[in-house]
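This structure is in C-alpha cells; I'll ask about it shortly.
Only one protein chain is missing; all other protein chains are in place.
In this document, chain identifiers A, B and C correspond to the written order of the chains, with residue numbering beginning at 1 in each.
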Amino acid sequence: MKTSIQFRLNDEEVATFADSGSNLLDVLREGIGDLSVKGGCWQGTCGTCTVLVDGMPRLSCVTLAESCEGKSIETVAGLRQGAKLHPLQTAFMERFAAQCGYCTPGMLMAAKALLDREPNPTRENVVDAICGNICRCTGYEPIIAAVLDAARAAPRRS
Amino acid sequence: MARHRGRGVATINYPIGMNLGGDPSQALVHSNPTGKFTVALSSIDLGQGMKSVTRQICAETLGIPVEDVYVDTADSDTGPHCMGSFASRGTHRVGNAVMAAAREARAVMMEAAAEELEVDPGDLETDGRGSIHVKGAPHRAISVRDVAIAAQFRQGKTISGRGIFLVPLSDVNPETGEMSPATCYAHACQIVDLEVDDETGEVTVLKMTSAYELGRAINPKLVEQQLVGGSWMGMSHALFETPEPYYPDTREGPRDFNEYLMPGPGDICPHDIVVLERPAPDGPFGAKGPGEMCANPSLPAIANAIYDAVGVRIDELPITPEKVLRALKVRGRPEAPPRVR
Amino acid sequence: MLEMRKDIFADERADNLKEVGQPTQRQDMLGHVTGTSAYYDDHRFANLLHLKILRSPHAHARIRSIDDAAASRAPGVKRIIRAADVPVNLNTLLSLIQFGKDDEPSLATDVVRYKGEPILGVVATSERAAREALELVRISYDPLPAVFDVEEALKPGAVSVNPVYPKNTFEYHGKYDHQKLRFGAVEQAFAQADFVSEERYQMSPIEHAPTETNGSIAVPDTNGRFTVYTSTQALFFSLDTSAKINAMPSNQLHFIGGTVGGGFGGKVDTLTEPLAILAARLTGAPVRYRLSRHEEMQFGSPRGAERIYVKDGVMRDGRIVARQVRAYFDAGAYTRLSSYAVVKCVAHIPGPYTIPNVHADVFCVFTNRTPATAMRGFGVTALDFALECQMDKDAVAIGMDPLEFRLLNAYRDGDMKAHRREAKNCALIECAQVAAEKANWPLRDEFRKMSSKKDGGAERAGVADRTRMSTPAAPVRTGTSAPQRVTYERPAGSTSPPPIQSTPPATPPAGSTHGVRRFSSVFGTRRR
Partner (left out) sequence: MTIAVKTFARLAEAASALSTERGARFLAGGTLVMRAVNEAEPSIETLVRSTDPSFVGIAVTSGRVELGAGVTMAAILGERELAFLHPVARAVGGPAVREAATIGGNLFAPSPYGDFASALLALDATVTLAGGYGQRELSLEEFLGRRERGASLVSSIAFKRPANEVFRFTKVTRVHPKGLSVLAIAAQLPLANGRIAGPRIAYGAMGRMPLRAKAAERALEGRPLEDNAIAPALAVAADGTSPLDDAIASAWWRREILPIHLRRLLLGAGRS
C-alpha cells in the first residue's frame, strides 16, 4: 500500500508516495531524492541519518515517515545559504573534522540542533550533542573543536 | 575507592606497502587545453586522503599550484590499475606512480614551453604559481595556460604522462624466512597516562604523548587526522572492541553500535603529537605511510600503563574492566603498585 | 596538538618544496560538509531490485535440503539465487596473485562452515520483500561438531573445517603447514641468558565498523556490460574477483567507486559485488546488495584473533639475546587474506630490535569462526601488542627502565634483521627520545645521546647461523616446493576464458591454478 506524504524539506514543500510504514530516511533518499542524508544502520544506533524535524534532531531511520506529515525537515543539503557555507561547515573544513565524510551530514545536523538552542555551548554540551553519532575515523576531537569554533564564529542570535 | 595512575610506553615500526612487494599502482596525468591537470587513478579514498595527497604530489612535481590539479578516482574505465587502498601503500605506492606520471607530463610541458620561448628546455624552471621562465631571467616567462594552448593547438603535443610504481616481488625462503618484506618503515613511540579504578577495574585514559616518524608529511593536517583517529582506534582495540565477548562461545555478539563498544566522545583524551621526517629513499619526497602504524602502539602502551598503575598484566584483548577486576582479585589490591619506572 | 620536528634528520631532507608539506585543504572536504560526496549508494535507478542473503545459523553443518518454493512465490520476489547459479562457485581472494588454493564458495553448497555463511539469495522489488521471502525458506541441517580454537584445531583428530586444507592449516610453499623464521640459534642463547620468560597473548577479533556498510549496485549497461557502483577498497581487485566468479571477461565490467565511507581493511573482501552482478545478469535489472548493520557486525569478516607466544632470553645488562615466537592466525573457515598476514607477521618478527637469535613458527589456522580479513595494521597489530607487552615484562624482570630497555635494543642503521636484510633508514631511537622529552619521561644521558645512525652494523650486522645465509639478490628456492608468488606470468594458452563451471568440485586438485588464468589486469598484462 502506497501512501502520500507531504512535508517541508529545507524550506520547500515536497511530496511523494511511499510504502506505508516506511522510515523517513528511505523516503528522503529514495522518494524525494535528497541523497545528502546517509544511512548507517537502520537500527537507530549510529546517528548517521540525523535530520532536524521541526528544529529538533531525529534519527530519520527510526522515524515513521507518515509521522512527519506537514512538518518541517532540515537536512545538510539545506544547511548552506546559497553559496555561503554555514559556520559549522566552515569550521568542520578548517578543523579537518571529516575523513571518510560519511558521518559528517549527521554530525553537522546534530551540531546544528545544539547551536540553534545553545549558541554558547560548553565542551560538555558539544560532547553530549554528538554522543549519539558514531565516527570511526576522526577520534571525535576535531569534531568537538569544530563545533566549538562554529559557536564562536556564528553571529549571535538574540 | 582508589584510583591509581599509571604510565606505559610502546615503540614500534611498520612496513610500508604490501609485504614482499609485487603490488603495483599506475597513474595517468594530463592537461586540459588551458593548463589545468587531471590525475586519473583507480585508487580508493576511504577517508585517508588519497585524492588530496596525490594531488599535492602531482602539483609539486609539475611545479604548478595545487588548485590547478584535480584527482579523478576511481573508475575502472579511465583509471589505470592500482592494487588497492590497504597495507599503508597509498602515499608510497600511488604517490610514486603519480610522481612518475607527473614527471613525464612535466617534461612535455617544458618542451612545449621551450619551443614557445625559443630556448632549451633545460634552461627553464617552474615558479609553482602557474608560470614557466628561463632560469635567472623571470621576465622571460610563459604561463602554463599559454603553454597548454600552444601544445594542443599549435605544436600538436599531449601534455600527459604515465606512471607506474612497483616494488618487485620478493620470494620467501621456506626454511629460514629470508625475504625482502618492505623497502621502508615508519616508526612510532607512544606514552600513555591513565587511571585505573581498583574497585571496578575501569580504565580512564588521561593523556597520550607520541612521536611518529613517517618519512615526509605530505600534508601535516592529513597526517594529524590519521594519527589522532588511529590512536583512538588503538585505544578502542585495547579497551573496548570485540564481536565475540564470550569467545569461544559466540553468544551475545553485538548487532549494532549500542552493543559494539567503542570509545565515545566522552572517553577521549588530550594527545600531544610530534612528527619526525626521515625520508625514505624510495618514497615520494621521502614519504612513507602514517595510516596503519599509528593505531598499533596504543594497545601495548595502554596494557603496560595498566600494569604500572595496579600491577596486573592483561594479555588478552580487549582489556575490559571485568578482566582488570578479576586480575586484581587474584593479585590483591595494591597499596603501592610495583613501579615499572 | 601536532608539532613538526624539522630539526631532526634535517640533513637527509630538502625542505624547499612548495606544495608538499603544506596543510592544504582536502580535495573532498567541501563535498563532505555539504553532503554532496557521492558514495556507491548515492546513485538512483528505476526498478532497482534488492538482494538479501540467507545465512547459516550453524557454525558447522551439513545442508540436508533446501526448500525455497514458497519464497520464490512470495510477493515481489524476482529470482532466487542458488549455489548452482554461481558460474565459478569456488574462489580464494589471493588467487589474483597466485597465492593459495580456491577454498570458498560464494554460496554454500553442501556444508556450511561458519555461522553467517551465505547459502541462498533472494532478489526482490524491495528489501522488505526480500527479507520476508527469506523467512519462507526452509533448510534442514545436520549440525556437525565445530572447532573454535586455533590450538584445538591443530590437535590430532580435530574437526576438519575446510576440505581444501583438511589439516586446518594453510599450506606454505606447497609443503609446510606454517611459515618459519630461523636466525641464529635460540636454544643456545636461551641456555646462556640470565633471564628467560615465555608468555601468551591473545588478540580479539575486531569489527571494522565503517559507518557505511559494505555494498554495491550492479547495473546492466548498454552493449552487454555491467556498471558496478561499489564500496570496495580495491577497485581492480574486486573487479577481477567478480569477473572470475561470474566467468566474465574483465572488460565487461565497469567499476565505479573511490569515495568510500570508511574501510579499515573491511572492504577488500569483495563481499557483495560478485552476487550483485550475478543477480543483475539473472534478472536483467539493477540490483543492490547492501549489508545490514547486523550483517556487517556479525558476518562481515573481522580482524583475525591471533594467539601469540613469545619467549625471550635477556641478559642482566639489558641485551635481548634470543626471541622465539609461536603464533597462530585464526583465519576462520576460509583463507581470505590471512595466509598473507602470516608472512607479513614473520617478516615483522622480532619487532624493531636487533636480536642475534630469532626463531618463529607462524600458522594460518582454519576454525569455524567468521573468516577473518585485513584490518589496519594487518599481521602486525597483534604482534606489536605481544612484543611490546613482553618488552615491558622483560624490563621489569631485569629492573631496567622500559624505555631505556627499548632504546638499548632498538635497531640501528646497518644492523642485520632476522629476515636477513640490513636495517636502513631507522628512526625508532629518535621517536623514543622525542616522545620521552615531550612526556617528561626521564632518560639517562647516554640514552638521550643515542642515534639510529650511530653504533649500528659491525657485529650487529652478522647472521649467527651462516650456513643458511644466502645472498640477498638470489633468494633460495627449494627444488620441489611449489612457487609462492614467484611469477606474474600466466600459463601459456590462457587467453580464452575457461568454460563456466556449474557444479564446482568440492575439493580442487592440489596445486591447481584454477582461477588464475582468466585474470588479466591485476598484474599488468591487461596493457601488455
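By our rule, a residue touches a chain if its C-beta (ideal position, glycine included) is under 8 Å from a C-beta of that chain, and two chains touch if they have at least 3 such contacts.
These numbers were taken from a predicted model, which means no experiment stands behind them.
Asker: Omitted chain: which shown chains does it touch?
Answerer: A, B, C
Asker: In the whole complex, not just what's shown, which of A:L9, A:L114 or A:I143 touches the removed chain?
Answerer: A:L114
Asker: For the full complex, which residue in C:P23, C:P75 or C:G284 touches the chain that was left out?
Answerer: C:P75
Asker: Using the touch definition up top, pick the residue from C:D102, C:E117, C:E132 or C:D312 that touches the left-out chain.
Answerer: C:E132
Asker: For chain C, enumerate the residues touching the unshown chain of the complex.
Answerer: Residues in contact with the chain left out: 75, 127-129, 131-132, 135, 292, 294.
Asker: Residues of chain B in contact with the chain that isn't shown?
Answerer: Contact residues on chain B toward the absent chain are 1, 199-201, 240, 245-246, 251-254, 258-267, 320-322, 325.
Asker: Against the chain that's been left off, what residues of chain A make contact? List them.
Answerer: 1, 3, 19-21, 23, 42-44, 47, 50, 53, 56-59, 61-64, 66-67, 110, 113-114, 127-133
The working rule: only the chains that are shown with their structure count from here on.
Asker: Consider the two chain pairs A-C and B-C; indicate the one with the greater count of contacting C-beta pairs.
Answerer: Looking at contacts between chains, B-C has the larger number.
Asker: Farthest chain from chain C, comparing Cα centres?
Answerer: The chain lying farthest from chain C is A.
Asker: Could you please state the distance in Å, as a whole number, between where the Cα atoms of chain B are centred and where those of chain C are centred?
Answerer: 18
Asker: Report the inter-chain centroid distance for chain A and chain C in whole angstrom, where each centroid is the mean of the CA atoms.
Answerer: About 35 Å separates the centre of chain A from that of chain C.
Asker: Counting only residues that touch at least two other chains, what does the list for chain B look like?
Answerer: As it turns out, chain B has residues touching two or more other chains at 46-47, 49, 221-222, 224, 230, 233, 255-257, 262, 271.
Asker: Quick check: what residues of chain C touch more than one other chain, meaning two or more?
Answerer: In chain C, 25-26, 28, 209-210, 259-264, 293-294 touch at least two other chains.
Asker: Touching residues of chain A toward chain B in the complex: what are they?
Answerer: 40-41, 43, 45-46, 96, 98-102, 126-127, 130-131, 134, 136-144
Asker: Could you please specify the touching residues of chain B with respect to chain A in the complex?
Answerer: Listed in rising order, the residues of chain B that touch chain A are 46-49, 221-222, 224-225, 228-233, 255-258, 262, 264-266, 268, 271.
Asker: For the complex, give me every residue of chain A touching chain C.
Answerer: Against chain C, the touching part of chain A is residues 19, 30, 33, 35-43, 45-46, 48, 75-77, 79-80, 85, 88-89, 92-93, 96, 98-105, 108, 134-137.
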